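Of the protein chains in this complex, one is absent; all others appear in place.
Every chain is named by a letter (A and B) in the order it is written, and numbering of its residues begins at 1.
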Amino acid sequence: MAGATPEWRRFDARERLVRIGSVVGAALVVIGSWELLDINLQYVTTAPAQVGDLFGRMYPPDVTYLPNAVGPLAETIQIAVVGTIAAVVMAAPVAYITAENTTPNRVTYALGKLIVTVSRSVHTIVWALLFVVMFGPGALAGTVATAVRSIGFVGKLLGEEIEEIDFDQVEGVKATGASPFQLLVYGIVPQIKPALVGISVYRWDINVRAATILGFVGAGGIGVQLFEAIDSFAWRTVSALLFAILAVVVVSEGISAYARRKVR
Amino acid sequence: MLETETLGKTYPTGDEALRDVSVEIGGREVVAMIGPSGAGKSTFVRCINRLVEPTTGSISLDGQELTGLSEDELRNARRDIGMVFQEYNLVERLTVMENVLSGRLGYVSNWAALRRNFPPEDVERAYELLELVGLDGMENNRVDELSGGQRQRVGIARAVVQEPKIVLADEPTSSLDPETSRDVMELLTDIAIDRDVPVLINIHEVDLAETYADRILGLYDGELVFDGRAADLTTESKGVIYRGEEPPESATAVRARQSSDAETTGQRADPEPLSAED
Partner (left out) sequence: MATGSNTATGRQTWQRPTAFRNRYTKWAVYGAVLALVVWSVTSLQITPGRFLSGLGYGYELIDSMLPPETGSEYTLRLLDRMIETIAMAMVATVGGIAISLPVAFGAAENLAPRPLYYLSRGIISVTRAIDGLIVAIIAVIALGFGPLAGIVAISFKTIGFFSKLFAEDLEDIDMGGVEAVRATGATQFQSVVYGVVPQVVPRFAGLAVYRWDINIRSSTIVGIVGAGGLGVLLQRAYSRYEYDYVAAILIAIIAVVLVAEFVSAVVRRRVQ
């Protein structure tokens, strides 16, 4: 009974050191970053006022402009639709070689991973920059950029889905004497269909959002109008356009949620 | 009539799973294959429809050689072989009806399969079979909503809708509780009698084998060590099958019978009292 009273601590000495160390380390990094950025804090104090001023100039939104926005908004959606479809079609073989259980050999696996990585690391708008150089300004560049960026996203997720395929189910159909096509339709597609639809619609939704700004670099869609409006300080037009974009995004998100609900 | 001759399977690792198995199965006999784990029972059953490729020997079904068939011919031959699996091997996201109808895929075109456009006779057959296995009214349920016993019944219906010349069952009861297992075995034996097809069941519950099978094949370490009536399965025979003991002098025949007594159930032909093989 002599000696120290029993103590309970959640973490032992070493763990505590690590935890405190990482928190301190993270704090140092953040403070260091802030210093590095050498931000003139003056701006921070004037910021709320400036933002307020800006919002003041944006109100009320100029709804009379909206008819002009219909065409570009439609184009935005079209870019997302065609871009997503093209991406899904091209992502199917990529998914196939990225899945550990279906990839023919290590080279194809590495190739698949490479394609997915490059596609995912570069933001759609950067792809748009490149494709505007290649295809000229317009929706074509935007569509290709959307497609190329989406291949990585869809390919990675679809590949993971393919890795989950239960080949016993396929074997059951195989034992009846089904042809390879029938095996695909009856054995494989039912297993990945919900994911395929879900992933495609999810990416389409993301692409609608991304397509709204492709116009900033000349790749088509409502972004062109928005950029012009900002450039000419037509703030009320800007806010009208922002609301229009918001409406479109809400609708696309609704469609996406509905579709993913319907497919189990 | 299924015939295998000196069937053997050696895996690339060198493991000899089957060795020199020659057997004849026909009529409407219910044949149970028993033996210890790893004896090769599953390998044997899967060699018949070449889900596993045999390395030596031959198999023929109603006179047609299966071992040498091309891919297309093999698919056609598989239509005549119905298979029931231990884990059911059903397509879980599809409905019961689609799974049963998938037994007829070998008879429909790709396009028809895509549209789920099966001939009316097939659909009728499917409905009849669903009634037979006790799943009447459940054709629109998704398979993943069913219990294990129900799923196995769908699997049986799928095998039988093929109107096969033989039904294979690879441990059909291993994933089921005892009562459901008995139901499944009943079903399989009824099918043999009603439809006049032989049924080969790979099973490790010896009591089920003894109760429901007409004939027992015993496999030990890849070799056929027992082939006789269920009634003749003595303790010594079980020792032979499960512990690789030497068969006693007066044991039942080890080599397959060739008489036509395999044609009818309930009629047990007198076993040939051959002496033990060495």
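Note that contacts are C-beta pairs under 8 Å (C-beta built on N, C-alpha and C of every residue); 3 or more make two chains touch, one makes a residue touch a chain.
Keep in mind it's a predicted model, so treat the numbers as computed, not measured.
**Q** Using the document's definition of touch, tell me which of A:92, A:140 or A:184 contacts the absent chain.
**A** Of these options, the touching residue for the absent chain is A:140.
**Q** Of A:73, A:97, A:115 or A:129, which sits in contact with the chain we cannot see?
**A** Final answer for the missing-chain contact: A:129.
**Q** Give me the chain B residues in contact with the hidden chain, please.
**A** With respect to the unshown chain, the touching residues of chain B are 95, 97-98, 101, 116, 118, 120-121, 123-124, 126-128, 131, 136, 139-140.
**Q** Mind pulling the chain A residues that touch the left-out chain?
**A** Per the touch rule, chain A residues meeting the hidden chain are 26, 29-30, 32-34, 36-37, 39-40, 43-44, 47, 50-51, 54, 74-75, 77-79, 81-82, 85, 117-118, 121-123, 125-126, 129-131, 133-136, 139-141, 143-144, 209-210, 212-213, 216-217, 226, 230, 242, 245-246, 249-250, 253, 262-264.
Keep in mind that, in the parts below, only the chains that are shown with their structure count from here on.
**Q** Show which residues of chain A lie in contact with chain B when the two form their complex.
**A** Per the stated touch rule, the residues are 166, 168-169, 171-179, 181-182, 185-187, 190-191, 193-194, 264.
**Q** Okay, in this complex, where on chain B does chain A touch?
**A** Going through chain B, the ones touching chain A are 49, 51, 75-79, 81-83, 85, 87-94, 98, 102-106, 110, 113-114, 155, 158, 162.
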